[in-house]
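First up is the structure itself, then whatever we jot down about it.
One chain of protein is taken out of this complex; the other chains stay put.
This part shows subunit A:
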Amino acid sequence: MSQPPMEEWHVERQIVDLSKKRGKAKNRRRGSQQDGRTKLEREDVPMASGEPAAAPADVALSVRELSVSLPQGMERAYAIENVSFDLKRGQILCIIGESGSGKSVTANAIMGLLPKVIRVTSGAINLNGTNIVGLAREKLRSLRGRVVSMIFQDPLSALNPLMTVGAQIEEVMVAHDVGTPASRRSRAIDLLIEVGLPDPQLMYHQYPFRLSGGQRQRVMIAMALALEPAILIADEPTTALDVTTQAQILQLIRDIQRRKGMSVMFITHDFGVVAEIADHVVVMEKGHCVEQGSAAQVLKSPGHLYTRRLIAAVPHLTGKDRIPSEAGERASILKVECLAKTYRSGSALFRTQRIVPAVNGVSFDLTSGRTLGVVGESGSGKSSLGRLLIKLMECDGGSILFEGRDIAGLSEAEFRPLRPKIQMIFQDPFASLNPRSTVGQILTVGPVAHGMPYDEACERARELLSHVGLDAGAFERYPHEFSGGQRQRVGIARALMFKPKLLIADEAVSALDVSIQAQILKLLDQIQRETGVSMIFITHDLRVASQICDEIAVMHRGQIVERGPPSQIFLDPKSTYTRELVAAIPGEQPLSMPEHAEYGGHHKGGETL
């Protein structure tokens, strides 16, 4: 993953088009109109000639044979090639694809926000009948925010951290010379009410860092709506959010879209989200549009092989329990009692100490060869729990009995001989491999430090690489030469180097595309059946947990609120929190009726439509 050239909020500034010298800009705009027109004619000769700009009246945005080239040295010559689709007025169009499919490039091309090195080479983008490809910067500027607006994936980096929420919403109107200071202020407050933020008068004066992720995304939506644009582009607006917050934001976008009759272009990688809100779907793969049609049609009877594969890979609540592997004796491998961890920040001396209980009296046990899923939203303490179990963090109280021995109080030196028995698979395949070490070094460094001869370690590493589905050549290569899924395989191989007894997978598939996710889950399942390793699978995604776990523990605010087999958690949740969590899963009907259990995995999201 390469860094974006600018912070998102900087891009956001471009969208609302903050122009410090607005007076000057206006003069320039007048001057540049002719300028822009000649430029348009000059550049657009190839495609503007034959194609009349007029589109059917019910089409808000029409993209025709759009191609965007990438600079040399990239993995392919075109970011997108010959992409055509229409966004009808008052509809929600979902563009779905995996990472690298070109869906964000499409959105940025429409907003005119492509980086300089990436250029539109041919094609047309008709916004309300105007072709905006090659349009002068000032004309594009006046369209952005007013006619078409955008919401970004990460609301924290898309908001300016040094401006209050109110000022940022007003800025959009200031940039387009709309209203007076007083009218702008009242409009900003109206918008805050409209997006459902509590106490808008207070919210107006808040800085973004004081808000939660969901609230920030609501502020972003308020900004995007400030000038009542005809078209809203949402680039993965819910990907960074918790599942319950995601459900609320999706609901909000749909409500606003219906109320205002807006057209929405919604970019996502999640078929669950598509099933929730889409009217029309465009499926993209490697820069090509492979299939499009109504949501019901694409979800129920996908035509293209890729779409079918993608839909098949989407994890669903199975509501069925996993059949445990048939090995004989089942001993308890891990028994956790009243485990506690409290984060303290600030200083006790000045009485400003903040105390956050991350893990609060957690108890469970794990039978060897089984998988326990730990499910919860961000901040629920599930990752802290994982780190406590593997002693990357010291606990404050309670005991961890591993194979009958309490490891909670052991010092680092005492625990080191036990480390090979408990291994972890990390969340971020990009951060968890040392960029300066080859895969071979990454795999062998641990065993060698524990006394395995180097040659033996190398042999085992090569064996494991082929076992996790990488070719032997991977041994000599550096992590940056691999894709996310391949890196996660390296991470799994590293954890298996020691033949561990317990494997802790901390959000091990969360950063991966669905099709890769399915493969990695299958690999983990296969490994467990072969080696009999016990697993603790930490995830925020109930659907994923239902695929691989024998038992699921739901965590909320540092405590386990409910524990049971997947069938019970999904079909008959006991606690209110679990019920909320299950209901918020996009694209799934709440499985309240027991008879659904029989259909289990075949239950498709399309039924909600």
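What we mean here is this: a residue touches a chain if its C-beta (ideal position, glycine included) is under 8 Å from a C-beta of that chain, and two chains touch if they have at least 3 such contacts; residues count from 1.
Note that in this section contacts and distances are computed from a predicted model.
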Undepicted complex member, UniProt protein name, chosen from "Tripartite tricarboxylate transporter TctB family protein", "Peptide/nickel transport system permease protein", "Molybdopterin-dependent oxidoreductase" or "Nitrogen fixation protein NifU": "Peptide/nickel transport system permease protein"
Hidden partner chain, touching residue among A:Gln423, A:Gln519, A:Ser546 or A:Thr578: A:Gln423
Chain not shown: contacting residue from A:Leu202, A:Cys338, A:Ile355 or A:Ala449: A:Ala449
Residue among A:Ser99, A:Ser212, A:Thr342 or A:Gln559 that touches the chain left out of view: A:Ser99
Sites on subunit A contacted by the missing partner chain, in the whole complex: 1-5, 70-71, 73-75, 79, 99-100, 102, 104-105, 108, 115, 117-118, 387, 390, 392, 416, 419-420, 423-424, 426-428, 431-437, 445-447, 449-450, 477-478, 480-481, 483-484, 491, 494, 497-498
